[in-house]
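There's a structure below that I have some questions on.
A single protein chain has been omitted from the complex, and every remaining protein chain is retained in its original position.
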Amino acid sequence: MTTTRLCRTFQTAPAGVARDDSAKYLRSGLAAEGWQAPDWLVPDLEDGTAPDRKEEALRNVRDLLPEYAPEFAGEIWPRVEWGYDDEAARERGRDQIATLAESVGEHLDGVVVPKVGRRADVEAAEAAVEAAARETGHDVELAVIVETARARSDLREIARLGTDSRLAALVFGPVDYAAELGGRAVGRRPTWPGLYEAMSNEASANDLLAIGGPFDRLFRERAGVTFYNGDEYAEHVEREARVGLDGSWSLHPNQTEQSNRIHLPTSDELREAVRKIAAFTEAKDDGTGAVSIDGQMVDEATFKGFENTVETVRAVHDARESQTRECYDADLLERALSVG
Amino acid sequence: MTTTRLCRTFQTAPAGVARDDSAKYLRSGLAAEGWQAPDWLVPDLEDGTAPDRKEEALRNVRDLLPEYAPEFAGEIWPRVEWGYDDEAARERGRDQIATLAESVGEHLDGVVVPKVGRRADVEAAEAAVEAAARETGHDVELAVIVETARARSDLREIARLGTDSRLAALVFGPVDYAAELGGRAVGRRPTWPGLYEAMSNEASANDLLAIGGPFDRLFRERAGVTFYNGDEYAEHVEREARVGLDGSWSLHPNQTEQSNRIHLPTSDELREAVRKIAAFTEAKDDGTGAVSIDGQMVDEATFKGFENTVETVRAVHDARESQTRECYDADLLERALSVG
Partner (left out) sequence: MTTTRLCRTFQTAPAGVARDDSAKYLRSGLAAEGWQAPDWLVPDLEDGTAPDRKEEALRNVRDLLPEYAPEFAGEIWPRVEWGYDDEAARERGRDQIATLAESVGEHLDGVVVPKVGRRADVEAAEAAVEAAARETGHDVELAVIVETARARSDLREIARLGTDSRLAALVFGPVDYAAELGGRAVGRRPTWPGLYEAMSNEASANDLLAIGGPFDRLFRERAGVTFYNGDEYAEHVEREARVGLDGSWSLHPNQTEQSNRIHLPTSDELREAVRKIAAFTEAKDDGTGAVSIDGQMVDEATFKGFENTVETVRAVHDARESQTRECYDADLLERALSVG
């Protein structure tokens, strides 16, 4: 973790759906409270919105953001259309970026561009965002979805755009990705551990956020009863947290709650971090470089991991104090805010 | 899967063996029928043939192809000698490529070149194939075996030859590869998941086929009885199919049958694909971009995966109608051929 910018949750909301209120999902995402409020809300103008509803969806975003965005504590990142192999989609994407920046640019943190290809294609997307930002004076950033074989092939080169461009985040898109490669759910689905490692690494090497892919088996059925698939989603998010991703994709308020919680250190993790930071600091003051605490060697390197834990808690505390107050007892939280 | 060119099975057959009929394995591979007929037959002039039988093996290929190839429904790809660190082997390989193209070029689809090194070495192999093809007028292609640390290191650059060269396929060679890296079967063998992911990705990014490595524990023994090791091979092939490889290597007619079957979608997979394509198409007609079917979110991205399933079935149906007729009931097959 090379930044404390929060994106524990990247929640997409179809921006125009076939309902009485076509902005139903967008509205509920923007109005979500407590643990169900995502760190990033992503109004979806791409695959989640039918072709003949794109205009209505864009209108919904323009209509609702002025009303809801000022009260929304997280960031807002619409997903536009794009496609490395589809010039018409890129043209629509450029139009959507320009329109969004012009009409609701002050409420946007960035735009999410899907189905990018090799580095040159990402540069084209970045140029569209840069042009819209320059024209409107709004500081809009770029997140790209890594979901094509070409983007994975160029991942290292794409990420290196990070240090001096509007690129701020890499997001994984496993469904398109599996379809491009021909991956099949034989027994179980492919899990792409190599891609996850590379995405986490390249994001860290270039000060980008790294965000996981959606988990679409929202519900399970057993013995006639259908219920929210909370175990499998939690395992999915835990796997992403383990490898160092900053956050996970959510398709549902329940997923948002689980991802917000899992990407926050547990009480035990925080307690261990605080205790070992204190013990190691004391040992260092005594002239000891490495010390064995509860059977684990702690040195400068181990120490950094414990510092990360504390820094994440502090960032969440700044943004959503009610969450840290609920998760940690007052004494532990106090020590986390003051240690080191 | 970016192509519907079939290579569910890549069966090597030693082309000259110490038997009364030194072409025994080559002949049985060319004459195989039904599920035991490989999509690609690879007459082996390299490691499967002893040094003092190379000439006899080449003669066998030249003798048998005119007789068997016209009836053989799959492709024919002899494996020649090569070695990035062995100029004598490369010289023999160039001679074998030239001789094969000249004598039986009309029966060949390509040649398989093993033990390639960095990209420059693959370019040398490609130049040999290009020269032979130009000289004889036969459209011979190239498959390389990725089985050295240098080839793995340059995999991305090697694959990029794909779009404008005779390179058509990447094949994995785990035995040489493990020996180069010093990998050991401690408890179990190394499985190289990172290499598998990279090979599948780079093949898809450059319109190449990706083919798995051989599984050499053909037989197991238990309580005195030796029998075909069908479970372990099936698991090996399933792992390769999961990550998006187009086909698997076979060393035996039983392996060919299993690999042909596993790289064909199951009846349940096809049924789900057909049903969800129909439901999603209907939802799209109603103006819905994403729809939840049996608890799974289906959108344009998910849709592509289902299309892949149907396209593979159609390709096999074109090449081996008896296999699709056996695997799917008539109604399902009919819908697969007409849906979407």
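As written, the chain order gives the labels A and B, with residue 1 at the start of each chain.
Rule of thumb we're sticking to: a residue touches a chain if its C-beta (ideal position, glycine included) is under 8 Å from a C-beta of that chain, and two chains touch if they have at least 3 such contacts.
Since the structure is predicted, the reported quantities are computational estimates derived from the model, not experimental observations.
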Residue of B:Trp40, B:Trp192, B:Phe280 or B:Tyr328 touching the missing chain in the full complex: B:Trp192
From B:Glu106, B:Glu180 or B:Glu307, residue that would touch the chain that is not displayed: B:Glu180
Full-complex contact with the absent chain, from B:Arg8, B:Arg94, B:Arg119 or B:Arg152: B:Arg152
Contact with the hidden chain (one of A:Thr99, A:Ser165 or A:Ser204): A:Ser204
Chain B, residues in touch with the chain not shown (by the definition above): 14, 16-18, 46-53, 147-150, 152-153, 173, 175-176, 178-190, 192-195, 214, 216-221, 226, 229, 251
Interface residues of chain A (partner: the chain not displayed): 1-2, 156, 159, 193-194, 197-198, 200-202, 204-205, 238, 241-246, 262, 265, 269, 283-284, 286-290, 292, 294-297, 299-302, 304-305, 307-309
